[in-house]
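Left out: one protein chain. Kept in place: all the others.
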Amino acid sequence: MQNIVCFVSDFGLEDTWVGVCHAVIHRACPLARIVDLGHQIPPFDIRKGASVAAAGVYQLPEAIHLVVVDPGVGGGRKDLCVLTGAGTRLVGPDNGVLMLAAERAGGVEAAYAVDPSKIDFRRPLGTFHARDVLAPAAAALACGVEPASLGTPVPPDELTPAPFANTVMDGEWVVAEVLECDRFGSLRLRVAAEDLKDLGLATTRLEIGLGHLALEVPFGQTFADVGEGEPVALVDSSGWLTLSVRTGSAADRYGIEPGATARIRGLAG
Amino acid sequence: MQNIVCFVSDFGLEDTWVGVCHAVIHRACPLARIVDLGHQIPPFDIRKGASVAAAGVYQLPEAIHLVVVDPGVGGGRKDLCVLTGAGTRLVGPDNGVLMLAAERAGGVEAAYAVDPSKIDFRRPLGTFHARDVLAPAAAALACGVEPASLGTPVPPDELTPAPFANTVMDGEWVVAEVLECDRFGSLRLRVAAEDLKDLGLATTRLEIGLGHLALEVPFGQTFADVGEGEPVALVDSSGWLTLSVRTGSAADRYGIEPGATARIRGLAG
Partner (left out) sequence: MQNIVCFVSDFGLEDTWVGVCHAVIHRACPLARIVDLGHQIPPFDIRKGASVAAAGVYQLPEAIHLVVVDPGVGGGRKDLCVLTGAGTRLVGPDNGVLMLAAERAGGVEAAYAVDPSKIDFRRPLGTFHARDVLAPAAAALACGVEPASLGTPVPPDELTPAPFANTVMDGEWVVAEVLECDRFGSLRLRVAAEDLKDLGLATTRLEIGLGHLALEVPFGQTFADVGEGEPVALVDSSGWLTLSVRTGSAADRYGIEPGATARIRGLAG
């Protein structure tokens, strides 16, 4: 899977941008396999792009991930190639959109500001670095070029951070942001599967506070662990603690949007 | 076309699910060619998924068809591989979503409950059998594995049936369900092209009753057989008898939705 390029953007599918980037990658590295992870990110929505990219990296850590949500294109922001502790390679603008994914893949090991002169780029168009810098950089990685060959090192602590609140403890409560809402209305919270035990959430029931709501829900393996229309907490394919309603929408039921704060604690079974 | 995997789902294109399944298939069978037939099926809409899959199978019977609309994922329902009389291979959950396609491809010849231990699956996640069971099964078929090697036989009469009313005769009338409405507003009826003669509909004009409506329409070859904005019956690319309005929408014009019942009879030319 070393040659798979996963591609996330806010380009939509009505215009030529996604396809043109595909063509650029095909041309630069015919052996690359491009996988579209999602191009319907709302325009300029760095949060949603970061969430989708993180879910992709969690499931496909050995692939290259090209992530383009880039309201600052053409301004001073850097074009980045990030190598993570788990060996995942990320390409995208330095605006935080890569950072949740990096966190899920072992943290930032090294970062490079991509230098168009280092590989055979055309002169970057001010409005379309995805085509002229980022897609060619991803293609170079897919064909075996080392990240360090693409540009100049950037100290990890100078990277723009992810646009989410850190998860913290408040007494016995875990306070975590609602990262996103998926197509089926499930709410993904910034609590990673691998941290459940340390946070005291490895139990069979959870209490979840969302605004004025206080829910007690079973912590299950799948939607079918509860009856139709009933809520359940589970770890979904994104690897986040998730609040779902079986064959319904948790977001609609509880009126919750991404960015809300959830308070969670484990209950005795 | 033995290695083409046609993929239908209700995953949408905003999240990582479709792309992750692509990556899983690429990894398991690099020779597979994946063709996305449609991922905008409304969430949990088994009817629409079944209709789109049937249209795909009608046009591409020699391909493998992976169909995922799966409200019961993680519950007791089986993951199926179905082999049809015409040799088409179908993969999807046992909730009826494969059965209209099977009917169009010669009926169910054999069915197997896919057993994750039979091939190199990861432990199935309760919420994402598409990634962990169904896509790997489709990839195995694309690389030449026999359906019977994927699991244990299921008697065809134990499969969950398609979620549509059977087409029946009522005197000289054919009573058929409106299967679906396409992007252009055309209404597809559950009358197969190959059955038109036997049903007395191989004529040049049809009478179609839909609710309170009684329409007399020409039975043409194409939209251009009638004037702009006029109705026409024809057999479209899905292979179903279809009611269209030239450069307009039959669904909007007549206020008809999928699931409605149509009464059709042939008229003397």
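Going in written order, the chains are labelled A and B, and every chain counts its residues from 1.
One rule holds in what follows: a contact is a pair of C-beta atoms (placed from the backbone, for glycine too) under 8 Å apart; a residue touches a chain by one contact, two chains touch by 3 or more.
Computed from a predicted model, the values in this text were never measured in an experiment.
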- Residue of A:22, A:118, A:205 or A:263 touching the missing chain in the full complex: A:22
- Task: Kindly state which of the options B:123, B:183 or B:212 is in contact with the chain not pictured.
- Result: B:183
- Query: Among A:7, A:128 or A:184, which one is in touch with the chain left out?
  - Reply: A:128
- Omitted-chain footprint on chain B covers residues 1, 4, 6, 13, 33, 35-41, 52, 55-56, 59-60, 63, 182-184, 220-225, 234, 236-238, 247
- Item | Absent chain, residues of chain A that touch it | 11-20, 22-23, 26-27, 43-44, 71-76, 125-128, 131
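The rule is simple: only the chains that are shown with their structure count from here on.
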- Item | Gap in Å, rounded to a whole number, between the CA centres of chain B and chain A | 33
